[in-house]
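Excluded from the complex is one protein chain; the other protein chains are retained at their positions.
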Amino acid sequence: MANSLVVRFSGEQGQGVQSVAAITAQYFAGRGYGVLAVNDYASRIAGGYSYSQIRVSTGPARSVTKGADIAFAISPAGIASDLDTLQKGTALFAEAAKVKAEHRPAVINVPLSELLDAQERRGINTFYVGMLLALTNQPLDPLVEMLEKRFGKKGGDVVAANVVIARKGYDFAKPMTDLHQDLDVPREVLPTVVKTGSQAIALGAIAAGVTFHAGYPMAPSTAVMNTLAGLSKRYGIVVEQAEDEIAAINLAIGASSAGARAMTATSGGGLALMSEAISLAGVAETPLVIVNVQRPGPATGLPTKTAQGDLHMVQYIGHGEFTRAILTPGNAAEAFVAGQKAFYLAEKYQIPVFILSDQHLGDSLWSSDPWKVHPEYQERFLKLESTSAEPAVYPRYSLQEGCISPRAIPGFTNDLTLTDSHTHDEFGHITEDPVLSAAMVHKLIDKRGLVASDMSLPERFAVEDSTTVLVSFGSCRGVVRDACEALRATGLSVGHVHFSEVYPLPEVAVREALGEARLITIECNATGQFARLLRGEYGVKADEHVLKYNGRPFYVDELTAELRGRLTP
Amino acid sequence: MANSLVVRFSGEQGQGVQSVAAITAQYFAGRGYGVLAVNDYASRIAGGYSYSQIRVSTGPARSVTKGADIAFAISPAGIASDLDTLQKGTALFAEAAKVKAEHRPAVINVPLSELLDAQERRGINTFYVGMLLALTNQPLDPLVEMLEKRFGKKGGDVVAANVVIARKGYDFAKPMTDLHQDLDVPREVLPTVVKTGSQAIALGAIAAGVTFHAGYPMAPSTAVMNTLAGLSKRYGIVVEQAEDEIAAINLAIGASSAGARAMTATSGGGLALMSEAISLAGVAETPLVIVNVQRPGPATGLPTKTAQGDLHMVQYIGHGEFTRAILTPGNAAEAFVAGQKAFYLAEKYQIPVFILSDQHLGDSLWSSDPWKVHPEYQERFLKLESTSAEPAVYPRYSLQEGCISPRAIPGFTNDLTLTDSHTHDEFGHITEDPVLSAAMVHKLIDKRGLVASDMSLPERFAVEDSTTVLVSFGSCRGVVRDACEALRATGLSVGHVHFSEVYPLPEVAVREALGEARLITIECNATGQFARLLRGEYGVKADEHVLKYNGRPFYVDELTAELRGRLTP
Amino acid sequence: MKDLGSVTWCPGCGNFPIIKTAEAVLAEDLALSPRDYIVVGGIGQAAKLPHYMTACNGFSGLHGRALPSATGIKLANHKLEVLVFSGDGDLLAEGGNHFLHAVRRNVGINLFLHDNQVYGLTKGQASPTAWQGMTTTINYGGVTSTPLDAMQLALAAGAKFAARTTMADMGHMREMMVEAISYDGFSLVQILQTCPSFNKLRNIKWYRENTSLLPESHDETDRDAALRAAFDPAIKLGIFYRVPGVPYEKSHPVLQSGETLVQRGLDFKFTNEDLPDLL
Partner (left out) sequence: MKDLGSVTWCPGCGNFPIIKTAEAVLAEDLALSPRDYIVVGGIGQAAKLPHYMTACNGFSGLHGRALPSATGIKLANHKLEVLVFSGDGDLLAEGGNHFLHAVRRNVGINLFLHDNQVYGLTKGQASPTAWQGMTTTINYGGVTSTPLDAMQLALAAGAKFAARTTMADMGHMREMMVEAISYDGFSLVQILQTCPSFNKLRNIKWYRENTSLLPESHDETDRDAALRAAFDPAIKLGIFYRVPGVPYEKSHPVLQSGETLVQRGLDFKFTNEDLPDLL
């Protein structure tokens, strides 16, 4: 009996690896397990080698291992790649007859050609799910229900055929008792949400009232736009595929300046193209939410892989100086909150707000406790009363009330609104006056302190009693926590501080949160950007750095081993 | 008798303020004085208020004051603006009859309408220069020679007319002995170069062998392209006005990849647009020189004013991680060297190199000791021998020789060259392999140490014996040094460390250079970017910051006063 | 227009008649309140219009990006009349891509393209509409690229309303502006403009002598005729092409209802009870 397992499905792009992983995740989440499905796929439409790694756990599922406990190869062509990453002892199922002779000893034969007829062989994935349930001692009925929901529209025949296939798989594996890896039963079955990080951000935006999204397709960010587009009619959102990223962000800035809650989403290179416009949002004080789903760079890099390599870019993107906020959610639940809070911060402070996601967070399916809507994040902070009886230009950039000026919307009141990209006077008109220019610079940068007071401080786990503290941000949250717990379980004195919001934070509070212990930062990039942020912005110098930069997320076994090496002399 | 004076010419855009400043600067430089002419002009073609502030000094001229000793108003409309910035006691010359009644008492009348006929009145500027020579006890003859050179092409009449005007000015001011401000005679008259920073960068690039420049007009950077264009035929340079900045930099990258020494120049917003392509230059390992002549942002900001507000952007521009170098010349002489060295670093390390200038450095005229060509910076570091007898793709990104791979040029050898934007293998082909990807990331970031060893350490002035050290970079060089000397002259214990190259430097050496004294950073931006660079990159925390961000450079009187306040308890 | 003291155009600039005519069209011919419209510009001399109108809603954005910003504004609040005034450099060099795509997207905005063949604000470089041979500080040897013509491009990109005029004929310009703003959908008015500081050749006189009205017989609804006129080396003025179409905001599933996104946003409520439906 185990309280946690990692399952792999591998195959070619187009063979449904990701959808079988989704079904599996949904199934186990429905049974009360924590699930996390991590997708590693090639940048191509068909062929190649992709796989999904699914953690199923009686507790929260926060990370996956490099290898797996049970693996199913949909395409026998990928066995060599599977064997590259799987540890010895994995139960690797494949159709042996189709596997290269040299690899045959490594696989457990599933004679699919014999077990399924030609028609049924299109349902290999379902067959494997059936097998998995038998291997882990799970009931088949809930899967049947899922198949009914999924294929119901296609008619009873299709459902029945799929159920037959699933049952065949189940029956095939049931007798293989020496291969069974029974899972503990979770203590209670709670309602749960299973979504990818990108879906969560989009849904959060909807819950915050987004009405306008403009974007340009780019892996791995496109899922954000797709999710919004799919729900656009129901929620009254205009989702526009722009001609390029520069158009996308200027569309969003235009829409926001006119009063819509507007956003854009992109990945590294697309964000780089948006640099100038982000500076416009800064000086024009136009609220804007920008999602960057990071992939490894530089330039085209690894389009479908993961990295945390754009932190510095987001910190300093755009010319000149202005205030921004950076949210770095660590899982889907946090991403849903970030999707809401980003709009709140953007509108309250009239600034650009970044949600810094990555392919690992964005493409993985995460189960979470039920989500909550934050109605307080829906506040608009608008000036909806006319200042004067007749239409007249009003001081959009008034310096009267500190650095946040009342924001009117063109056409909605008599206040004519001039949104401007230059250094301007209070009315938005170009000025070159030295005193006024300096005052306007202040207006922009003094927001920093205000925003900082609205940001969440890092989460601290077992910090007080630990001599070493692991420090992470963004999508490393789960894997670092799991590694920390594993290390503690073997008696090591180690805690964890995680930042789901990184900038701007109050300097003193950050220092206090990190304490006096030896600090090890853990990031998915090559130059330790988060460590440099901590040092440059908050004056905290980390002692050591664990960095990974091959396009893959940290695996918990690998990270734990690395840290154990550093913690035991 | 003074060893230094500041002279102002003010007028409308289009009235020749900058050209009269240039003549004046040339004149005094030719007489052995150090000169610095700082231009403050409006973003318009005609009208408005602009002025040039010229320091003339028996020693090096490194800074100007806010006010002036002698001022000439070409357009009486600007008197109010003049009075805003001039201290009491300035000899401000203008035609009183044309000045508003309230300002008349403040000006010394020059009855131009009486002194000059209608035709001559187009030469007011020349008249004023004549006056200046009389006021400062300088000979008229050298000016006559200059006028001959300048107007010679237009014919003897034009020359003669201008000489008459100059002499009229001279004769007019000669009798005003109580207004004379005699200048000491410089010890010796050395040959000298008088150029703006932007000219110096362009000329440096030519001395380094640039053959390709693509750009898009943008103040204040356009002068770099104009200088190159003016000399393009003579030096065999293709200077292309691109359709936008993105085209400009991709043109330059293409040209460089094919073997040309290529560059681009722009200002803040234009650079922001180039972000993605800079990342391409990084991963493709294509040498590239990028000049950013900073102006205040964000967005359109103050197009013709100055700032050091893009340091962070340049440090981290582009998505993903790769090595870059940042040169921050402090005057024209250094700009000429930077224009050469940038190409050397770019080609030797196959990286993007930034020259971070600003409107103050770029538009001011600086006199310098004779410049020197650095032939060592002309080295090409190319692979010009074929690897094989027949055309074959060669490992452009070979990992054999550390992080710098031999660079062949397409078409010049049998080595077929694949320049690539993805994470690639040694031949430039797309790879998603985890081990190879990580190795390629290393290749890019390991260059940092190599580049650092080729960078110049900061210049240290009077550091050893000082309890306080002023720290500056870029165009603040001269004014901080002047302030430092002024403070020392009054017995204060203060030194100066100046960075003309800021990144990447060896961390330990930077720490040593800065020593243990109390550090005050001085920058033209609002958030202390250089201080943050020192902290984040080199672990040095400055104690205090003097920041200016109204679009104007530091004035030496203002800076000295500010520092004196901080240094005297 | 604001008083001259706050306007930084050169004396005699071709932008003066344009702004004056635009103000007359909006206030007098169309009797619009400044509340009802917004003036959008990129960066350039022409693009300073929102700053120089007596009083208007305005958006003064980035060089080259007037059209995307204007499009975003219109989609957020399609009850606003959205007018874009910007230069040939702004719209056809830095913003050339957006020009093509704004035309094909057919969002109901009105584009007034100030065609002076130069970059005025940056001191006289050639714009994409410069003639071959024009010499500048960068093009010593003269421009060699083929000039772009906004009319030709707009027709190629699928424009449904495209007119050409010149500020050298204020009456005609006024008429074209009225027609363009009255048209339901994206409209282009290419305004041939003088720049006395940097374009000495094409002064008022030149435009008067080198342009002529489209013949009476010109059929505005005939695309082939429009193309022929657009590619005619003789410079014609008038409405080259005008056919009805359904603008984006009237065909979009979300905007069809007539409610603006801004209004929707103001009315927005979402609670935990709405969540199950979202998930």
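Quick notes
Chains: A, B and C, in written order; residue numbering restarts at 1 for each.
What we mean here is this: contacts are C-beta pairs under 8 Å (C-beta built on N, C-alpha and C of every residue); 3 or more make two chains touch, one makes a residue touch a chain.
Please read all numbers here as calculations on a predicted model, not as lab measurements.
Here is the thing to keep in mind: the chain we left out touches A, B, C in the whole complex. The chain that is not drawn here is touched, among residues B:Ile74, B:Leu133, B:Leu280 or B:Met455, by B:Leu280. Among the residues B:Thr196, B:Ser421, B:Ser500 or B:Thr521, only B:Ser421 touches the chain that is left out of the figure.
Across B:Ala77, B:Leu179, B:Ile430 or B:Leu492, the single residue that touches the chain missing here is B:Ile430. In the full complex, the hidden chain is touched by subunit A at residues 14, 42-48, 216-219, 222, 225-226, 229-230, 232-233, 239, 241, 243-245, 269, 299-300.
Listed by residue number, the positions of subunit C touching the unshown chain are 92-97, 100-101, 103-106, 128, 140-141, 144-149, 152-153, 155-158, 223-224, 227-228, 231, 248, 251-253.
Where subunit B meets the missing chain, the touching residues are 193, 195, 203, 206-209, 211-212, 214, 231-233, 236-238, 240, 242-244, 246-248, 250-262, 276-277, 280, 284, 371-373, 375, 378, 380, 382, 384, 391-393, 409-412, 414, 416-422, 428-430.
One rule holds for everything that comes next: only the chains that are shown with their structure count from here on.
Between the Cα centres of subunit A and subunit C there is a gap of 41 Å.
The mean-CA centres of subunit A and subunit B are about 43 angstrom from one another, to the nearest whole unit.
Centroids of subunit B and subunit C (each the mean of its C-alpha atoms) stand 37 Å apart. For subunit C, residues touching at least two other chains, in rising order: 43, 60, 62.
Counting partner chains per residue, subunit B shows two or more touched chains at residues 42-43, 269, 299-300.
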